[in-house]
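Just passing along the structure, written as structure tokens.
Excluded from the complex is one protein chain; the other protein chains are retained at their positions.
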Amino acid sequence: MPPERRLVVEFSIVTVGTQGTSLSEYVARACEAVKNSGVNYQLTPMCTIFEAGSLDQAFEVIRSAHEAVLEAGAKRVLTSIKIDDRADKGRTMEDKVKAVENKLSKQDHQI
Amino acid sequence: MPPERRLVVEFSIVTVGTQGTSLSEYVARACEAVKNSGVNYQLTPMCTIFEAGSLDQAFEVIRSAHEAVLEAGAKRVLTSIKIDDRADKGRTMEDKVKAVENKLSKQDHQI
Amino acid sequence: MPPERRLVVEFSIVTVGTQGTSLSEYVARACEAVKNSGVNYQLTPMCTIFEAGSLDQAFEVIRSAHEAVLEAGAKRVLTSIKIDDRADKGRTMEDKVKAVENKLSKQDHQI
Partner (left out) sequence: MPPERRLVVEFSIVTVGTQGTSLSEYVARACEAVKNSGVNYQLTPMCTIFEAGSLDQAFEVIRSAHEAVLEAGAKRVLTSIKIDDRADKGRTMEDKVKAVENKLSKQDHQI
């Protein structure tokens, strides 16, 4: 059996022309959509990151977030997405951070 | 009748771990997929930009490009996407550039 | 006295043509550079996010990370950056996440 495919996906949504400089109302709507989709996700100060089992699922989650922002009244929406598709290994969000942290602590010891 | 919805979409694909520093072989495969999808597109030095009539169509075009790069042998693929969805007006790629150029030439005359 | 200016900056670095599909060795070098710069930062599964007091400082931190990756032997480096510069209020990384989480919990109560 092939390893489960796992994509790690980052996205952020900006509205143009909405009142005020705060976007948190819209980001919360997008985040709510991600939460409702049931995927494992993480909210960061600049983006939302989640795991998807396929490209289709990734797009489905982003579509729901994008549409939630339009439904909240935004007239123009800019959605940025980054998809990390590692066909050779199914890596989780946690795996990715740990792989870096392990190397960081080794560098510390070498100093 | 509502105005035709038109999204302008930018994307770029990077392969990780493929031999050599050139990506053009893979970018050409992605570009070929975009071309075959029939959308109006433009190749730039940093990304491919195209017009889509819906979010679904946008994702369909990117999926075909992303999968073409995996089929070409890449083991890890990073796909970056930016979607400009202007629900209030159906703007083309050409409209967007002209709107800026018109303002640029006015600024020139003011100097 | 004007409020302290605080930019929140996200970046990620990809190497092209390095052996294997893992980037963690290079990301660790970039992260080490950010750490040494003394800014408040956060490592995520897709990017590194930090706070800067000025555009100059933001660029200085990214330069050190970008150059650390080149020094580690990468022949081609793609660095993606997103700068959130809120001239009206000095927001921290923590403020940004809390603003969304507060709205998320309100939406939960409304359901």
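All chains are identified by letter, namely A, B and C, in their written order; residue positions are counted from 1 within each chain.
Here, a contact is a pair of C-beta atoms (placed from the backbone, for glycine too) under 8 Å apart; a residue touches a chain by one contact, two chains touch by 3 or more.
Note that the structure is a prediction, hence the values are computed from the model and not measured.
Contact between chain A and the unshown chain involves residues 14-23, 75-76, 78, 80.
In the full complex, the hidden chain is touched by chain B at residues 8, 10, 12, 21-22, 24-25, 27-29, 31-32, 35, 42-47, 49, 80, 82, 84, 86, 88-89, 93-94, 96-97, 99-104, 107. Touching residues on chain C toward the chain that is not drawn are 55-56, 59, 63, 66-67, 70, 74-88.
One rule holds in what follows: only the chains that are shown with their structure count from here on.
Its C-alpha atoms fitted onto chain C, chain B is found rotated by 180°, rounded in steps of 5.
Taking the mean Cα position of each chain as its centre, B sits at the greatest distance from chain A.
Centre-to-centre separation between chain A and chain C, using Cα means, comes to 15 Å. Annotation: 20 Å between the Cα-based centres of chain A and chain B. In chain B, the residues that reach two or more other chains under the touch definition are 75-76, 78, 80.
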